[in-house]
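Here the complex is missing one protein chain, while the rest keep their positions.
Each chain carries a letter (A, B, C and D) given by its place in the written order, and its residues are counted from 1.
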Amino acid sequence: MFNFFLLILIYAGIYALMALGQNIITGYGGMLSLTQAGFFAIGSYATAILATRFGWSFWATLPVAALLSAFFGLLIGLPTLRLKGDYLAIATLGFGEIVRNVLNNWDSLTNGPMGIQRIPMPDLFGFTINPYKKYAFLFMLVITVLIAYLLFQRLARSRMGRALTAVREDEIAAQSMGINITKYKVYAFILGASVAGIAGSFQAVFTLSVTPGTYTFMVSIMVLCMVVLGGMGNFKASILGAFIIQLISYLPQLTGLSSVIPPQFKQILFGLILVVMMIWRPQGLLGRESNRYGKKAAKSKGGA
Amino acid sequence: MKELLTIDDISVSYGNIKALQHVSMHVNEGNIVCLIGANGSGKSTLLKAIVGQEPLVGGSITFDGEEICRAKTEVVKGEKRGRYLTTDLIAAKGIALVPEGRRVFADMTVEENLDMGAFLVRDENLIAERKEAMYDFFPILGARRRQKTRSLSGGEQQMMAIARALMSGPRLILLDEPGLGLAPLVIADIFEKIDMINKQDKVTVFLVEQNARMALKASTEGYVMENGRIVLHDVSSALLENEQVRAAYLGE
Amino acid sequence: MGIAEFFQHLMNGLTLGGIYALIALGYTMVYGILKFINFAHGDVLMVGAYVGLFLFDLLRGSSPLGLWTIIAFFIAMLISMAFSAVLGVFIERVAYKPLRRATRLAPLLSAIGVSFILSNSAAWMFGTHSRKFNYPFDNTPVHLGDVVITPHQILILVVSLVMMIILKLFVDRTRMGKAMRATSLDQGTAMLMGINVNRVISMTFAIGSALAAVGGILIALDFKVYATMGTMTGLKAFVAAVVGGIGNISGAMFGGILLGLLETFGVAIFGIPTGLKDTIAFGVLIIILLVKPEGLFGKVEKEKV
Amino acid sequence: MILLETEALTRAYGGVIAVNKVDFQVESGLITGLIGPNGAGKTTLFNNVTGLDVPSAGKVFFNQKNITGFPAHTICRMGIARTFQNIRLFKELTVVENVMIGRHFKTGKSETKGRFLNAVNSYIHLKAEEEQIYERACDWLDFFEMGSMKNELAKNLPYGRQRELEIARALATDPKLLFLDEPAAGMNPQETDHLMATIRKIRDLGITVVLIEHDMKLVMNICDSITVLNYGQKLAQGTPREIKHNPSVIEAYLGKEEE
Partner (left out) sequence: QGGSEAASPKIGFIGPMTGDYANYGVLSNNSAMLAVAEFNAKGGIGGKLPVVLVTEDSEGNVEKGLSSIEKLSSSDKIVGLIGPVFTGVSFAVGERVQNEGIVMISPSATHADITSIGDFVFRTVVSDGLQGEVAGRYFFEKLGYRTIGVLYAKNDYSQGLYEGMTASFEAAGGKVTIAEAFNVGDKDFKTQLTKIRSANPQAIYIPNYTAEMAQILEQASQLGMKIPFLSCDGFSNPEIYNLAGGFTDGVIYVGPAKVKESPSYSKFVADYTAKYGVGPDSFATNAYDGTNILLAAMDKVYKATGKFDRKAIRDAVAATKDFPGVSGTVNFAENGDLVAYQGLYKVNKTTPEYLGTYTVVDGKLVQID
């Protein structure tokens, strides 16, 4: 039971990284992106391929995963910025699907639908961080989430965050205030993509095997749920959202209920909770982060 | 003269902000009544309350003898009972509002906007007739009739909003700063037109306007609002002479 | 590629596109008005297909193909449309209406929740296996030279075209249609015009869901009925609807057909591995959006300041 | 000295020629008025000068430099700020945050173009930078006597205050030239008077002001020079006195004097 709880924490940690990235794109930048799964996959495969084919250590693959995802973030960020609202959502969704489709079909590099197995476990100062012994892994992950959180939080509370907020609130006014909106939107994409890539790396060395089937569109949706459920434009809330969504999805297994009820009930329950939570707190559990200077933002408005 | 609109002791709040406090007023059928007041005094809030867009926290509003809004807290026959008509039903009673900030249907053409104004009118000929009348009155709208409203200039949109409200052939028209963003000539025109529809079509007019002088000149009766309360009520000519009003609202 | 093969691909692409278009039309209805992705649309479609299937089997009994099977099919379809319409309105009332004033993403999440509930309830009640929906008519393929078409393919194309035309007339010409457009632009102001926004929205959901039922049943003839049938096809149809231009009825139709043709020809013409079908299709769609950011039939309207 | 100049500036939307071969000059240090009937093309002219719209033909010079077709943010950085006819505040942000956004590109190290390194750099100097931005923003709020409202959400301000806040936000970019689109719309006479004083104060800070306005009292009182547009074309240009008595302006726009 406790072990299982640790597992939930680990999954929550991995998704929290993605949610932080989604939050900067959607919560701050107001862009509805549905492509975290794509970056997640790129990060995972970068680590998997480099580690199994070229014998790289996990730590060496991590920056590559981050940079590679960031690069793709830039690649799709730049052109798609012309798109608004759901048009952007569709373009990004398309990108995510393309990534998965390519991974599934590029057999010589990714081993196609079989995926890549036997990914070596990461080493830290000579200790192997065995994902079966969850403490060390969790520790490593918590540190990473914490660093990402602090970094994002500070960026958000600086000019960058304000500029992004301005872009979200009113692009035309932001432009007229000397803000290069393209630049900030691309920054948001790059940052959001790179943490998702890092999340992918961790995922790869936790599950020790990657298959294209893991990185479906549903992952992007779940990450979006985490951000909205926690509260958009609030990094703490994204982490909380990640934890809660994972807790809800694994609650039946955690409590042992999963083997008692029909398997579908677990999903139905999840759906119900989603609906009820949204109706109960449409602004998310924590809501948007209060304005740094002044009062808490009004409850109901804002966002993509 | 018959009382068409009666506002009885109403209050409206936005969270902690008390936008209207115990406001009472009445508009007689066939009159032009104006309401003046400083920025943020609650004029727009009052108009929104009349059309059911803001819930009352106290009081009630009656139109043509029928209660259209009552606050939830009001006690009726020993029971706490709120009641209100939704905005669309109020509109169907014959109240048209020219909202603050125009609120035109930006993705519709001028013509379609006018059609929407006449949504409750079923007679196609009447609609066509009224449309032509509007194009006569605002020739620039006629010239732009197939253009999307979003691309109109600010003033053109304002004309659009006024014309749209008139399309329904209302019994009571509520105008929230109709002169906003209009050129001086056009404003003068509009006040003439208001007078005309009032006299010819027997439309009752309730007017909120920053340009207090014009408003008072055009109206028969006036109310002055400060901080969500009515502080003065008199016939307009008297208000025009009122020292207090002259100092505060006529810029003298 | 020979001429025959080309025309065969064309026909295949058109009908696949017809299927997307059929679903996309329903999506666009709801989407155009409430501006949120109704994720549960595909699942309403699935429910419609199940209802249609059960009713049709019940009505048909063991009678052979003939007039009665066709009548039974239509009765089943009508009842299923009504059922789905009620379901759609119910979902709107319960899961979306309370969120009308919330951020745009809140109803999206709620819709995802509804989708989970519907598809898993169906899996629980009706099982996880696919069920065959028998053709109510003789579906023997027709040979035109080397090109083969089935009556069902033609039916799909005809139905989606007819539906598009009816919908377009409805939205452009009728009072209800006008009210829908006004509601989609500004609900508050629409009410000022005397429009009953709640009724308009319910009506939209009713029509959209009834359309979903038609789509579901027609698709089921070809693709079978199963609990997750709405998910993937629904998603693609939605993509098609958006690429056509948000809320634009002809756009949804053409977006659907375009997607079908792209999926077919993208891999048929250049000898690209068929596994990369989605990559080609999505890639081209992204490029189309980049060239025409408001969708194929959307109007580019710069915001006036 | 001419600070800003347009040369045969033209903007056509399909058949509608909103601005037609307009030569418009703004003298440095003065208040220039731009008036004309509804739909004359005033706002369109503003948009074309400030980079929110791209002219179909003609040129725009700022400080003798051709800035035609530059993106809005670049033009802003060069020293042209503006307000909008329909208020465009960042509604969900507080008053002071709105003004701070105006300071966006005005801070410390980042004044040299924003590269990613700068983001890193500014990350390190975050605190000092933030303080600097905050103080300057507060200064501007004090200028408008809005210090006490700085923590309100922008959308909750009364209309007139919102207009002032928009001006404050524009001023926070330290512009050389300020464009105001109907700053007095929705204000009562008293508030308009107050606004007039403020605009003069702004001019006295050495900032050149161009304003569109339909309130003739304001225009005639504070403008040093007025340009009149009609159907996209320049109808007249001159001092308030000249304009007031120009028969074609009276005919097209002013109507006969009130009172």
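Going forward, contacts are C-beta pairs under 8 Å (C-beta built on N, C-alpha and C of every residue); 3 or more make two chains touch, one makes a residue touch a chain.
All figures in this text were calculated on a predicted structure; none of them were measured in a lab.
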**Asked** The chain left out touches which of the shown chains?
**Response** A, C
**Item:** Chain not shown: contacting residue from C:Asn38, C:Ser80, C:Thr103 or C:Asn120
**Value:** C:Asn120
**Prompt:** Which of these, C:Val148, C:Met176 or C:Leu290, touches the one chain of the complex that we don't see?
**Reply:** C:Val148
**Complete:** Note that chain C touches the absent chain at residues 1-2, 5, 8-9, 12-13, 16, 19, 120, 123, 127-130, 132, 139, 141, 143, 148, 150, 222-224, 226-228, 231-233, 263-264, 267-268, 273-275, 277-278
**Message:** Suppose we count only contacts with the excluded chain; which residues of chain A make the list?
**Reply:** 1, 3-4, 7-8, 11, 101, 104-105, 112-115, 117-118, 132, 203, 207-211, 213-214, 216, 250, 253-254, 256, 258-259, 263-264, 266-267
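By our rule, only the chains that are shown with their structure count from here on.
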**Request:** Please name the chain that ends up farthest from chain C once chain centres are defined by their CA atoms averaged.
**Result:** D
**Item:** Between the pairs B-D and A-D, the one where more C-beta pairs touch
**Value:** A-D
**Message:** Using Cα averages as centroids, what's the distance between chain A and chain D in whole Å?
**Reply:** 41
**Message:** What's the distance between the Cα centroids of chain A and chain C, rounded to whole Å?
**Reply:** 30
**Separation of mean Cα positions, chain D and chain C [Å, integer]** = 48
**Message:** Multi-chain contacts only, two chains or more: what residues does chain D have there?
**Reply:** 43, 52, 84-86, 88
**Message:** Multi-chain contacts only, two chains or more: what residues does chain A have there?
**Reply:** 172, 301-302
**Prompt:** What part of chain B is in contact with chain C in the complex they form?
**Reply:** 51, 53, 86-89, 91-92, 96-97, 99, 103-108, 112, 115-117, 119-120, 148, 150-152, 164, 168
**Prompt:** In their complex, what parts of chain D are in touch with chain A?
**Reply:** 50-52, 71-73, 76-77, 81-82, 84, 88-97, 100-102, 104-105, 107, 110, 114, 116, 119, 122-123, 126, 129-130, 133-134, 150-153, 155, 169-170, 173
**Fill in**
As the complex stands, chain C meets chain D at residues 302, 305
